[in-house]
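The other protein chains are all here in position, but one chain of the complex has been omitted.
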Amino acid sequence: MLFFDNDYSEGAHKKVLEHLVKTNMEQLPGYGEDHYCQSAKEKIRRACGCPEADIFFLVGGTQTNQIVISAMLKPYEGVIAAETGHISIHEAGAIEISGHKVLELAHKEGKLSAETLKSYLRTFYEDENCEHRVFPGMVYISHPTEYGTLYTKGELKELSAVCSEYHIPLYMDGARLGYGLAAEGTDVTLPDVAECCDVFYIGGTKAGALCGEAVVFPRGNMPLHFMTMVKQRGALLAKGRLLGVQFDALFTDDLYFEISRNALRTAKMLKKVFREKGYELYLESPTNQIFVVLENKKLKELEKEVKMSFWEKKDGCHTVVRFATSWATRMEDVYKLAVLL
Amino acid sequence: MLFFDNDYSEGAHKKVLEHLVKTNMEQLPGYGEDHYCQSAKEKIRRACGCPEADIFFLVGGTQTNQIVISAMLKPYEGVIAAETGHISIHEAGAIEISGHKVLELAHKEGKLSAETLKSYLRTFYEDENCEHRVFPGMVYISHPTEYGTLYTKGELKELSAVCSEYHIPLYMDGARLGYGLAAEGTDVTLPDVAECCDVFYIGGTKAGALCGEAVVFPRGNMPLHFMTMVKQRGALLAKGRLLGVQFDALFTDDLYFEISRNALRTAKMLKKVFREKGYELYLESPTNQIFVVLENKKLKELEKEVKMSFWEKKDGCHTVVRFATSWATRMEDVYKLAVLL
Amino acid sequence: MLFFDNDYSEGAHKKVLEHLVKTNMEQLPGYGEDHYCQSAKEKIRRACGCPEADIFFLVGGTQTNQIVISAMLKPYEGVIAAETGHISIHEAGAIEISGHKVLELAHKEGKLSAETLKSYLRTFYEDENCEHRVFPGMVYISHPTEYGTLYTKGELKELSAVCSEYHIPLYMDGARLGYGLAAEGTDVTLPDVAECCDVFYIGGTKAGALCGEAVVFPRGNMPLHFMTMVKQRGALLAKGRLLGVQFDALFTDDLYFEISRNALRTAKMLKKVFREKGYELYLESPTNQIFVVLENKKLKELEKEVKMSFWEKKDGCHTVVRFATSWATRMEDVYKLAVLL
Partner (left out) sequence: MLFFDNDYSEGAHKKVLEHLVKTNMEQLPGYGEDHYCQSAKEKIRRACGCPEADIFFLVGGTQTNQIVISAMLKPYEGVIAAETGHISIHEAGAIEISGHKVLELAHKEGKLSAETLKSYLRTFYEDENCEHRVFPGMVYISHPTEYGTLYTKGELKELSAVCSEYHIPLYMDGARLGYGLAAEGTDVTLPDVAECCDVFYIGGTKAGALCGEAVVFPRGNMPLHFMTMVKQRGALLAKGRLLGVQFDALFTDDLYFEISRNALRTAKMLKKVFREKGYELYLESPTNQIFVVLENKKLKELEKEVKMSFWEKKDGCHTVVRFATSWATRMEDVYKLAVLL
C-alpha cells in the first residue's frame, strides 16, 4: 500500500528520534523548565530573528489554536477566519467550546484578502448596533492554507497593516509552516512571518516530530500567566522535555527546513506526473498537498493500492481527492504511484 | 417625535399592567411556583392544543435562545440557523459563550428552506471526517424572521420532516410570534407551530408585556432539571409572578392575538402609504416590520421627526431603513408619518 | 396563612408600581438608553457620593453575580468567597458555568475576616507551585451575609486594604443591602460601601422592586464593553426602562431606605417575641432574617398556618428555621405569629 493520505503517517525524523533516545535517561525538571526547552527556544528565536520572542511548546494543532485564541481574546470578542479555515470547520468546535465565535469570511483558494478583511471591519464599526454583536478581536490565517496555497510577503504585510489599524492581533496557524517556507517561489521567510504576525506557531507534528507545535510571540508579548492557562486547558506536559528535545533537534543545522524540502521535491514530481498523464488539478498548490479530480472509477481502482484523502464530490462521476507528501515521502513511492496512474 | 424604530418602545398593554397592579400585594411563592404562573401555563396549553406541554417563563429573547439551545444540545453539537438569524448575528455570541457553534446556512428573505437544510445534513454525514466537525444538533428558525417574512404551514412541515429524519429538534424563536400568527394570509396557527416544533417560545416583550417569553415544550419534553439550568444561567426570577401574571393576562380573552392585530393593521396602512408615495420596498414583509429604501437626503430630513432603524447601506445615495409598528402603534401616528413622506 | 418564608412574596412597593404605571405609555429608547435610567443612575451616584460611578441595571441577583464576576476575572482567576456564600452554594454553579472556581474560605456567622483572607493570599503566593493553581482574582462578600449578619466599617476597611495589597477587587453582593444599611447600630453607610468596594450592587428584588439590581462601579471602573457582555449572557433587557423606572422611584425621597426600615422594625419585634417566649435563636442577626431553633413538633404545628424557610436539621428533634420580614411585612402579621408561638 502507498500512503499519500496525509503528512503524519510516520513517527519522527531519524535525527529527532535519536535526540530523544540520547537524552532519555537524563534527569530533568518538568513542565518545560529543562535546558532542552531553553536551547530549542533560543534556536527558534535566532531562526525568527526575534531575540525577545516568548516561545511555548504545545502538543497539537487544534490544542494550540484553542489555547492561543482563547488566551488572547476578550470575552466579548471572536476570531476572524476564512470560511474554509481549519478552526472554522475541522476542529469540532474547539473555539466555540472556549466561548468564542469564529467570524467566517469569504476566501479565495483558502486565503483571506486584506480587502475582504478591511471591508468587514469597516462595516462592523459602521453598524450602529455593533455593541449587540461579537467584536472582531483577532485574525486567524494559515500558511500554507487548507488548500496548500501561500500568501505572498506583500499580502501578509497588507493583512498586518489592517490588523494594526484596528488594533487586533494577526495569528498564523503554521501547522505546515515548514512546507510553506521551503516552497519554490515563495518570498516569505520565517523572519517575515515573525514581523507580520503577533503570534504564530511552527508546526512539528506534520514536519518531523512525533508531536509538538512551537508557539511564538515574537515581541515578548505572551499573555500573562499563559502557562497557567495552558495547564487549565489540560495541555501542560509533565515531561515538557518531549517537546523541547524534538524542537531542539529540528532547529539544529536547519533540519526543519531541510526535511520540508523533501516534501516539496516529491510533491513537485507528483504534480508533474499528474499533468503529464492528463489529470485535472483542482487548483494549483505550491506546497505538499495536491488536489486532483479523479473519475470515480479510477478512484475505486486506485484505492486498492493507494491511500489518499477524500476532499469533496465534484459531480456524479468525479471526486476531488488530496494527495499529500511529507518529510518522509520516498521518491520511489512517487514512481510507484506514477505507474498506477 | 414619531416612534417607528422598534416594537418595544412602550411599557405593557393596559390590561397586562392592570393585572400586575391588581395582584401586586398578594403574597405568593417565588420562582414561578405561584398560581398565576400555573394559570398562564394552562391557558397557553389550551391555546396550543397541547394538554401535556411543559412551559417555562423566561425574561428575554437572547436569554431564551441561549438557555433553550444550550440545555438541549450535547457538548459536541451545534445549532443550525440561517446566516441572518438573530442568534447568528445579533446576540453578541450568546450561543458561543455557552460552548456551541452556530452552523450558518444560506437563507432566502430570512427563511431557511427544507432543501438547504437537507442538503447540509446529507453532505455532513457523507463526509468521512465528520467526527472532526461540529455535529448538527438542532435547527433554529424564527417566525416571523429577521426580515418579517413568514413560513407557510407546508414549509414548516417540511422542515419538521427533515429534522425528524435526522433526529434533531426544531426550535422556533417566536419573539414576534403574535405578529406572525395574526398576519393576513398566513395558514399557520399556534397549534400548527406546536405540532411542527419540538420547542418554541411565545414572545411577550415585543407584544404587550414589560418583559417575558413563554418557552413551550409541546410534548412534555422539557429537559430534566431545566429549572436548575435556568438558575445556573442567571435567569430564574425570584418573583416569577412578574412573568406569570403578564402571560395570564395576555392569554385571557385572546388578548395576545387581538393586540397583535393592531400592529398588522397599522403596518398595512403604512405599506400602502409607502407604495402610493412611490417608495421602494426592500422586500415584501407580511408582518409588522417594513423595509424601505430611502434616499439619504430624505432619510436625513425624516430623522428630525421620526425614529426608525438603520438596516444597511444600499449604495452611495440610498439606505435601507426599517419601520416597525406594534400593539401600541396609533393609526394617527401613521397618518402623521404619511404627511412627512 | 402568614408569610415569613422570604422577602420577595409581594410585588413592588406602591410608589414603585405607581411610577411604572404613570410612565407606561411613554415612548422610550430601548436597552437602558432612556431618561429614567439616566435619572436613576444620577440619584444613585448622589446617594453613594460617587459622581463618577458607572451604573448598570440587571434583573436578578444570581445573574448579577455571574456577570460581574466573569466580566472582571481573567480566565486563570477564581473568586474568593465564604464557604457559606450565595455563589458558593445557592446559585446552581453559575460561577463555574462561566469558567471560574469559587475559592471557598472559612467564615464566622457568614462573614469573611481580613485575617482569613490575608492568610489565604499569603500562603497562596508562598506555594512554589501556585502557577498550577487557580489565581485568586476577586473577593466576594455579601452584606448582609447569608446569616443576616453585618460587617462593621472597620472590617470592610480591613478587607479592602488586603484586597488593595494584593491588587484584587472587592465585590459586595448587596441583594439585601437596604436591610443592612438601615439596621440599628451599623456604622456602615452607602458612601462607605462605595469607598471600600470596587464594585457592588444595590438589591431591588428583595427591597421593593418587581425585579432589578443596580451594579455600581464607584470610580468609573466598569469593564470595557460591559453592555456587550451583559447581552452575551442573555441579561440585557429590551425594555431597560423597567429597571430604570423602578430604581428612579426607589431613590426618590429616600424610599429605598425608608421601606427597608419597615423590615427591621418588624424583625425587631419578632425577635423580641421569640426571646420572650423562650425560643432559642440560632444566631444573633441584626437584620431582617431570624434563625430560630424549633422543636420538630412545634414546627409541624406552625407549618399549618405560617410559611417559613427550612435552614438545617439541628438534631433528631430540632430544626433551624428562618423567618424573614420585608419592606411589605405588616406588624399585625407579626402579632398574629406571636399568638401562634
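Here the chain labels run A, B and C in written order, and each chain numbers its own residues starting at 1.
By definition in this document, a contact is a pair of C-beta atoms (placed from the backbone, for glycine too) under 8 Å apart; a residue touches a chain by one contact, two chains touch by 3 or more.
Small disclaimer: the values here were computed from a predicted structure and weren't measured.
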**Message:** Can you list the shown chains that the omitted chain is in contact with?
**Reply:** A, B, C
**Sole contact to the chain not displayed, among C:29, C:49, C:99 or C:223** = C:99
**Of A:138, A:168, A:181 or A:211, the residue in touch with the unshown chain** = A:211
**Message:** Just to verify: which one of A:232, A:260 or A:319 makes contact with the chain not shown?
**Reply:** A:232
**Prompt:** Which subunit C residues touch the hidden chain?
**Reply:** 75-76, 78, 89-93, 95-97, 99-102, 104, 126-129, 131-134, 310, 313
**Item:** Those residues of subunit B which, in the complete complex, touch the missing chain
**Value:** 70-71, 74-76, 99, 131-135, 224-225, 227-229, 231-232
**Prompt:** In the whole complex, what residues of subunit A lie against the chain that is missing from view?
**Reply:** 1, 3, 5-6, 8-12, 17, 20-21, 23-30, 59-67, 91-94, 97, 205-206, 210-211, 228-229, 231-239, 241-242, 328
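Keep this in mind: only the chains that are shown with their structure count from here on.
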**Prompt:** In terms of residue numbering, is the interface formed by subunit A and subunit B classified as same (over half shared) or different (under half shared)?
**Reply:** same
**Complete:** Min distance from chain CA centroid to global CA centroid: chain B
**Item:** Chain centre separation in whole Å, for subunit C relative to subunit A (CA means)
**Value:** 50
**Complete:** Whole-Å distance, C-alpha centre of subunit B to that of subunit C, is 33
**Complete:** Taking each chain's mean CA coordinate, subunit A and subunit B are separated, in whole Å, by 42
**Request:** Among the residues of subunit A, pick out those that touch two or more other chains and give their numbers.
**Result:** 75-76, 99, 131-134
